[in-house]
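One structure is given below, encoded as structure tokens.
Only a single protein chain was left out; the remaining protein chains are all shown in position.
Now for subunit A:
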Amino acid sequence: MNKNLLALAAVVLLAVVAPMVIPISIANEIIVIAIFAMATNLVIGVAGLYSFGQAMFFGAGAYLTGYSLTAGGLSLVPSILIAIAGAAALAGIVGAVIIRRSGFYFMMLTFAFNQMAFYVVLVWSGVTGGEDGMAGIKRAPVGGLDLNDRSVFYAFCAVLFVASYVILRQIKKSPLGLVLEAAKENPRRMASLGYSVHGAQLAAFMISGAFAGLAGSLYVLLYRFVPIDSISWIMSGNVVFMVVIGGMSSMVGPIMGAAVFVWLQGLFSLLWAQWALLFGLFIIFVVFTLRGGLIELFKRVARIRRAGEAHHG
């Protein structure tokens, strides 16, 4: 079977089976956070831009949705669209300022902008609720669907999750993706071929921002609350961990990373109050033993099977 179809089938299967084997609220958090991780992989894995400020866009989506639904009095779909557009616009503004910097400087600037966004939210408590976050968010019905039903809301998120996977995977394979991957190797060479590398990188940064905004928006709807953590640098660090744990070579990697991150976080916190320590050990283990992330496990198994078939055939 075609490799792309197989991956898509696996992603759909995951979305369908997950709520049957683990609590639906955890499954829901996984697919929402997975959108965020895939968006981050477009910037980190595909474009090679080490952004440690992705929570800025996730948080922007979260707060914009929260505000639109409460003070704005808007219905659900426009609130989500505003979150996507707002996060993309913020990524466009931040990106325009920093995209010409590379490596370490780019990383520090994303971090600095993330901190600025965090303090704006913290200080502007009249609108954002400051440290207490933004509460009182309701899931208004969409076209007759009662999103307060957990299964219906899960299905709503699952459709957006699969759609995000398909779109982001297509972008990775598109001419834009090819330009980004090649520019990662040597940006000057791409300029010599007539490509505006900064233009392509800015486009990727904005697309990533848009999907991070969507994830932030769904996160808020899931918990009916916007925690200030959603825009903190820790969230930015966590999503980078997810991408690293899962693997950057395909969009399935970040999904696995998000699943393991969310699920293990829950599991470890039940086992021991100092769960973060166990989690740190797990990340070190993955980085040392599986350099390509968890997705590498599947590739290794496939290679061994192919070798076995070749042997028998």
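One rule holds in what follows: a residue touches a chain if its C-beta (ideal position, glycine included) is under 8 Å from a C-beta of that chain, and two chains touch if they have at least 3 such contacts; residues count from 1.
Definition applied: contacts and distances are computed from a predicted model.
You can't see one chain of this complex, but its UniProt record names it "ABC transporter ATP-binding protein", from the set "Inner-membrane translocator", "Fe-S oxidoreductase", "Sigma-70 family RNA polymerase sigma factor" or "ABC transporter ATP-binding protein".
Only one of A:Y195, A:F211 or A:F241 touches the chain withheld from this view, namely A:Y195.
Mapped onto subunit A, contacts with the missing chain fall at residues 178-179, 181-182, 185-186, 188-197.
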